[in-house]
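Here the complex is missing a single protein chain, while all its other protein chains stay put.
Residue numbering begins at 1 within each chain, and the chains themselves are lettered A, B and C in the order written.
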Amino acid sequence: MKKVVLVLMVLTILGSVLFAQASAETKNPVLRIITWSGYAPQELLDKFTEQTGYKVEVTLSNNEEMISKLRATRGGGFDLAQPSQDRISSVVEQYAIYQPIDYARINTEQIDASLLEAVKKNTLVDGKSYAVPHVYGTEGLVVNKALAPDVKDFKDLLDPKYAGRVSYRLKRPTLIGMGFSLGYDPFALYSDPVAYQKFLDEMEKILIAGKPSVKTYWDNGDQLLQSLRSEEVWAASAWEQAGWKLHAENPNIDYIAPTSGALGWVDTFAIPAKSENLDAAYAYINFMLEPENAAFFTNRETYGTASKDAVNYLDPEIKANFTRGLPPEVLANINWYPTVPAGIEEMEGKTLDKIKAAR
Amino acid sequence: MIRSLPSSKRYRGGFTLFIVLYFIFLFAPLVVTMVLAFNDSMYPSLPWQGFTLDWFFGNGPEKYGIFHDQTNLRSLYTSFKVALAVMIVSTFLGTCAAFLFEQENFRFKNALYFLMIAPLVIPGVILGISILMFSNTIGLFIENHMNVYASFLGPGFPLVVLGQSSFISTIVALVVSARLKKFDHTLEEAAYNLGANKAEVLWFITLKYLRPSIIGGAAMAFLMSFENFNTTIFLVGSQATLPINMYMQVRDGSTPVINAISFLLILGTSIFAVINLSKGNKKIL
Amino acid sequence: MMKNRRHIKWGFLFFFLPVVLWLFLLIVLPHLELLRLSFTKANTGKFTLDNYLAFFNEPIYWLTFVRTAGYSIIVTFIVMVISLPVSFYISKIVKERISGALMILILVPFWVSELIRVYGWMILLRESGILNHFFVSIGLFKEPVEMLYNDITMIMGLVYTSMLFMVVPVIGVMDDLDNSLIEAAYDLGASKTAIWRTIIIPHCASGLVNGGIIVFMLVLGSYLTPNLMGGKNSLWFTEQIYNQIILYFNWNQGAAFGFLLLALSSLIIWVLLKLTKQNLKEVVK
């Protein structure tokens, strides 16, 4: 009998302590970040904690989930987010989930000025900007040159020659990349829903027709890397990071910028509307953009950084990646994502569903 | 046919073979997952690159073993916290429900009983989204009318606990009811007759009798919460539970640290299972 | 029992209030909110039928829906067919000591998160996976074959993940089956098939229906397995709900889908119960 009482008491105490802790944690000097996998390497977090005393809690996510989560919390629950720059202004207008950035608190001279200006311009809502650039990259092709030498552009992924050896994501970048490579300008059609729908219908037909070449529509990085590494897949649309990672293991595999232009994205720092730890958030932004730290990140993840002087700290083979994969003529040809107007994603979603379900 | 009846050798052999295959089917993926936790490779797949314990104890820079992987450790801790809280909440609710439906009579009892078993036939995804939307609506209302930000109504720890408890409580209730049904009420009367008051009867007789089923129900609640994905995915906030966190990792490219976690989980639950079952609770469900 | 009137009230309320709060706050109201949202227009909040019309006007949605339901029924049926002999073996054929051990073995894998199990299967089945290695090395296959990403694999995965919830209830009823019934039938000259058809399966009906409902619900509402193992053609309805809510931010459409799934699952279970002349209240016992 006494045992039961004891156990129950322990449980109650434990329970209440845990609950108390759960609620207390929000007041702790903790910075809650929602970001992409790999964007917050453990070494940098440790260093940040050491320098500032703030502990960091990382939640892995992607653009869509970031928006959904923040929408459901009405901009709370996290202190810092890292959405892509094209996914900010429309959700700010719709759900008001971010707060404007106080650029006075940002150490702007360590940021690439043109990138900063572009991001400021793209995230402008009611005269205020909502983001600071952090990482940029491109989506192009990762090709096993020995097995699929002829893949040069997104449209080559539809080639029946490579039946069952091709993989791409069933997400909007695929629609847009294919669009560019087939001679459309999807971004120009954004403003005209009717025309955009027409474009999507075209893409639907083309991608359904191209289904036999697809091994699987990858939707996680693991899946993509494994199938390319094992040579189950010969060509895929993916980020340069995947290509470069694999290139280090197998020189046959590399990232190729499509002839119609790679798709360029910029991931940013944005502060949720109900961030509870602004000081830490700003400190973290400045910390991550310090050249040394930014270079550490790039060396690890191989993505480009918005930190101006990081290039001085890059490993030679990482630098080589950039000169090989993203030379100036490729950079000039990049199709940068403009802001996504509301409603477009739903149209795209329907098209993607139809493609997936089609036989 | 059965133990006591004769049957041909072929029949018996065939049957045994079927069962052996079944168990291979059951355990193959687990064994593979566990073995690959010791693969000295950066990827959780073949080929075998040699044996290593790095995915348990490695401390960077290349390989972060599970014991140094802050994100995974934190999500493990979160899962424990959630499971413990769900266990407490749903054991309490489930036991209350068992008493209510087995021992009391009231109007609309049948309707309420039906509501109680409804979560069994509601897909977890729908429980998740409906609770998310409901709490969001309330949260918006509070925010707009009272100008207070009710953070506990957004995705996060409290919502995960409530969401999981909403259906786990039903399961606990069924487990406890099953035993309460067999309870001989003259035991209560005997205790009254010997001078016990209502509280003493509840504590010394009824609850004591129910103890195995309450413990069993609590254990089930803990495990079900620990591995829940479908409901949690919609309700989780900044603190991801282990299954959610693992899903995110698999999605974005993982290392055999996933296998190491799986190894520990399989080991842990197996030990737990054996202890629980060897105590004679044959029926877990 | 002679009860003091006030005592009855207190005891009753102690059980009644938590249960009612649970059922209303976590089940009834959220689903009413879900229903309300499914009938309102995104952003404007006006009444609309569009969310439901979108479902019926768009073949892709209801095709996914039909597909999901169809596969769920197939999976449930396969699970039933496999579970019967397995439970029979455990409950009636092996010695009792072994049967306890087998029971533990059966339960262990299911206490490991669904994600880990699916992950294990992926390691086994992929083109560069272990089974392919094995088959190629023994010369069965000339070159590796992709076994993942098709409907059959997905069905197998779903069978795997939901197996337990059939085996346990069926073993439960099988244990209650008096051996002497089988002996009597055997003694009266019944063949094995006749014994199965006339004695064992009818006796197990309640367990089968019970397990069937749980398996069906789990499969219908599962997200991970179809998502990770399914092929390039396979879209599961829960995925649609997830996509609507998480990816396209269209909560109202998602709510309508959620409600349709709920209606569908209720309908199928209702039909199943009618067909087997069972009653939900009895079945969940």
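Simple rule for what comes next: a residue touches a chain if its C-beta (ideal position, glycine included) is under 8 Å from a C-beta of that chain, and two chains touch if they have at least 3 such contacts.
Heads up, the rule we're going with is that contacts and distances are computed from a predicted model.
Student: Can you pick, from "ABC transporter ATP-binding protein", "Light-independent protochlorophyllide reductase subunit B", "NADH-quinone oxidoreductase subunit A" or "Dihydroxyacetone kinase DhaL subunit", the UniProt protein name of the chain not displayed?
Tutor: Record says "ABC transporter ATP-binding protein".
Student: Among B:M42, B:L187 or B:V274, which residue is in contact with the omitted chain in the full complex?
Tutor: Candidates B:M42, B:L187 or B:V274; residue touching the omitted chain: B:L187.
Student: Suppose we count only contacts with the excluded chain; which residues of chain B make the list?
Tutor: 184, 186-187, 189-197, 200, 204-205, 208-209, 211
The rule we apply is simple: only the chains that are shown with their structure count from here on.
Student: Between chain A and chain B, which partner chains are common?
Tutor: C
Student: Hey, which chain ends up farthest from chain C, C-alpha centres compared?
Tutor: Computed centres place A farthest from chain C.
Student: Report the inter-chain centroid distance for chain B and chain C in whole angstrom, where each centroid is the mean of the CA atoms.
Tutor: Centre separation, chain B to chain C: 16 Å.
Student: How many Å are there between the centre of chain A and the centre of chain C, using C-alpha atoms for each centre?
Tutor: 35
Student: Residues of chain A that touch two or more other chains: which are they?
Tutor: 219, 226, 230
Student: If I count partner chains per residue in chain C, which residues reach a count of at least 2?
Tutor: 126, 128, 245-246
Student: What residues of chain C sit close enough to touch chain B in their complex?
Tutor: Where chain C meets chain B, its residues are 1, 7, 11-12, 14-16, 18-20, 22-23, 26-31, 33-34, 37, 82, 85-86, 89, 92-93, 95, 100, 103-109, 111-121, 123-124, 126, 128-130, 133, 160, 163-165, 168-169, 172, 179, 182-183, 186, 192, 195, 213-214, 217, 220-224, 228, 238, 241-242, 245-246, 251, 254-255, 258-259, 261-262, 265-266, 269, 280-281, 284-285.
Student: Using the touch definition up top, name the residues of chain B that touch chain A in the complex.
Tutor: Touching chain A from chain B are residues 43-45, 60-61, 64, 69-71, 74, 81, 84-85, 88, 132, 136, 139-140, 143, 149, 151-152, 154-158, 204, 208, 211, 237-240, 245, 248-254.
Student: Mind listing the chain A positions that touch chain C in their complex?
Tutor: That would be residues 64-65, 67-68, 71, 94, 164, 211, 214-217, 219, 226-227, 230-232, 345-346, 349-350, 353-354, 356-359 of chain A.
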